[in-house]
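Only a single protein chain was left out; the remaining protein chains are all shown in position.
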Amino acid sequence: MSDAVHLQGTEDESNSSKLKTIASRFGIHIFLVALIVMSGIISPAFLSANNISNMLLQAAPLGIVVIGQAFVIILRGLDLSVASVMATAAVIATGLSGVNADVPAIVGVSLAIGAATGLVNGLLVTKRDVSPFLATLATMIVLQGFRFAYTQGAPSGNVPPLFRVIGSETLYGIPYNLMLLAVIAVIFTVVLSRSRFGREVYITGGNPVTARLLGINADRVTIIGYVISGVLASIAGLVLSGYVGIVDNWVGRGFELDSIVAAVMGGIALTGGRGTIIGGLVGAAILIVVFNAVLLFGMPVQLQIIIKGLVIVMAAAFYVRRSN
Amino acid sequence: MLKLSNITKSFPGVRALSGINLEIRAGEIHALVGENGAGKSTMIKIIAGAYQPDGGEIEFDGHRLQAVTPASAKRAGIHVIYQEFVLFPHLSVAENIFLGYERTGRFGLVDHKQTRRDAVELLARLGVDIDPDRMVSELTVADQQMVEISKALVHKVKLLILDEPTAVISGREADLLFARLKALKAEGVAIIYVSHRLEEIFQIADRVTVFKDGEHVTTTEIKNVNREKLISLMVGRDLKDIFPPKRPAASFGKVVLKAEHITVEGRVKSASLELRAGEITGLAGMVGAGRTEMAMGLFGGLPVQSGTVTVDGETFTKMTPALAIEKGIGFVTEDRKGQGLAMQLDVASNITAANLSAVTKGGLIDHSQETAIAKQEIGKYRIACRGPATSVATMSGGNQQKVIVARWARTCRKVLILDEPTRGVDVGAKTEIYKIMNELAAQGIAILMISSELPEVIGMSDRVIVMREGVVSGELNGAEINEQAIMSLATQHTAA
Partner (left out) sequence: MEQTSALGSFVRRNRGLVVVVLLLIALLIFGSFYSDRFRTTSNILNVFEQSTGLALVSLGQTLTILTGGIDMSVGSMISLLSLLTSGLIDGKANLVVPVAAGILVLGALIGAINGLGIVWLKVHPLIVTLGMGALLQGIALLYSLGPAGKVPPNFKFLAYGKVLGLPIAAVFAILLFIAVALFLRYVRLGRYIYAVGDDHTGARLMGLPRSRVIIFVYTMSGICCALTSIYLVSRFGVGQPYTGINYTLASITPVVVGGTLLAGGRGGVIGTLLGAYLISLINNVLNFMDVSTHYQLIAQGLIVIAAVSIYVDKRKRI
């Protein structure tokens, strides 16, 4: 394994392999663009301002959850509790608005629920060595129980008007919730790719043992990752309740899997240490476009789920092949 | 018995084996030697069917083997005992021995009683007393190795391959192993014996083959070579060209680190040591003697039950890696991939990882500064890579190691601990790492080098501390440092 031999190997890289590198690096972006172009050709209505605005409105809550999920997955974890956090934040928000609480208090309580859930997840994973899958599964179930106990099965109250505006209205055609997503995405992209904490996230996710020997408080970094995921999920729950307009016990159902799927499609490896927020958002966009196209083409809505299933497996297989 | 013709194997970016020809005879013990990374392990894995060669032919027992799989190799009578045992920790000893070849009774069902009886018999043949019902995870390492060997005896083994079998066992257990191997040889079994302990090879081997950088250097009767000749064949140059000259004892400064009565549960029992500025201290001993745990304990990487670490007059009872780094201690770990590198990150991030504060401004990382630092280190240590943004996963072992050394050389102001610094590193990088160690020592840094390679310990150390079974068994200075002295301290029996 001399250096000379090694260097020879790398110099041999031809143009075709460079093309391959580009394809594998930006494959998912190219796929998204191709998907949009094809959908536009098949159905011109797809590219109408109305439809695009509609898609973006739907994309925001998923995007916000994916950002949190990205932190957790890069840290070698998985957060199955996000949908439960979303629904709990939403039912409590409407419940509180029913007793005339003001908006800052509602938002505060909701975020606190998300943060507390994330904290419990993080503590279970780091201090008790529980696998992330089970830890977040357990908090998901517990939270679900609390939610049902709180609502007694039937959520009451209305979605506060401000949430309705943020969740479903647009300014010059740009949805407010998309602006919120953009702000969150920018903040957390900076955190992940530019900040010291972000670097610690990548090192810890890539190898927790190495991280510890480098003097990084791996447990603290991991716990903060889960708290970020919990807080963002509660924000997404409020945004989604604003979009839907009414609240039931299952706001955000399916988001735990959709967010994981989007992250994996976007190149955030389940093995940890790898991936970007932009990648996760591109993954989310693909899901939204596919869902929208299925409806627009007049296909049965159930196909959405089927296509989602196929896309999950194909995307994962694509990345596995690439990393080999 | 076994004939390899023109075997080649490449991994992405690395040519592991090129055009290997080798013949192994029935009833011989054939030693295979070479530096780490010379291709020995790859060769073994190809014979065992764990890797497929890119080209060449394998002929075994008169038949040409094609598309060998681990299962087909086994059926053909090839058994490999890897350095890292292939044992299933949660299965019992008896089950491990017969895994894949279960003793079955009526209706092809597994007969647990018969399995147990046969296991007892096999273990008795090896002259060891191990409870067949114990879970393998509960056994000592030496006993685990005996379980591995007894696996080979389950069916008629024609070729037995052992990869560094004595790395984990002590002298008495090694003698037992050699006796068993000689008995197998007398039965006509061909044995390939991989070891870097040359004295053993002269003790048991009939012929020896030397590998270097993936190529077959020579095969010869053991009586035709001596120790020095063998080393120069493996290394490709004389020993004196590898190690830099030692510095005079007068140049060593005061004690900068003092570890007292360090106890790490089950591994280190109240061990103490002192490191002096500018001195290279070797920490020798058998695998499992507690060297790594001792170093980890004083760095804070493992919890210590008792003991104190004093750095520059400041005494700590609870060391943590963060504190150790802050106090100017660096640690190049033994396991490069598992504990040293962040494999998914690039060269630049790996170099700055131990001291992110140096490149952080207001919580954000200054990427241009980080890149500048990386470029500087790449030049200084001649790290072969395309640039600071190269992923470390694509680099060779030697260059990965240089990245880690560069990382710690930047942050360690007082002490640098290196655990097996040249494992899996080619000769070129090896000499460079030795040179770096020497330069750091010349700058007044105290160096603690853990190593299992005796020539390295002898060639580099100004002082050698030897550990055995968790305690410091002795210390050697200057001219006292030689192979016999180290080995006797490392293996002396309690009776002695």
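Odds and ends about this structure:
Think of it as A and B in the order they're written, each chain with its own count starting at 1.
The rule is short, and it goes like this: a residue touches a chain if its C-beta (ideal position, glycine included) is under 8 Å from a C-beta of that chain, and two chains touch if they have at least 3 such contacts.
Just so it is clear, the structure is predicted and the values come from calculations on it, not from any experiment.
Within the complete assembly, A:T139 is the residue of A:T139, A:N177 or A:S259 that touches the hidden chain. For the options B:G100, B:G363 or B:G478, the residue in contact with the chain missing from this view is B:G100.
Residues touching the missing chain, restricted to subunit A, are 124, 128-131, 133-135, 137-146, 148-149, 152-153, 208-209, 212, 257, 260-261, 264, 270, 300-313, 316-317, 320, 324 (touch as defined at the top). Contact between subunit B and the unshown chain involves residues 48-50, 69-74, 80, 82, 86-91, 95, 99-100, 102, 104, 108-110, 112, 135, 138, 302, 338.
Please note the rule applied: only the chains that are shown with their structure count from here on.
Once the centre of each chain is set as its mean CA position, subunit A and subunit B turn out to be 43 Å apart.
Across the complex, subunit A meets subunit B through its residues 1-3, 5-7, 9-10, 190, 194-200, 202-203, 206-207, 209-217, 273-274. Touching subunit A in their complex are the following residues of subunit B: 10, 12-16, 37, 213-214, 299, 301, 320-326, 331, 333, 338-345, 349, 353-354, 356-357, 360, 363-365, 367, 384, 386, 394-399, 426, 428-429.
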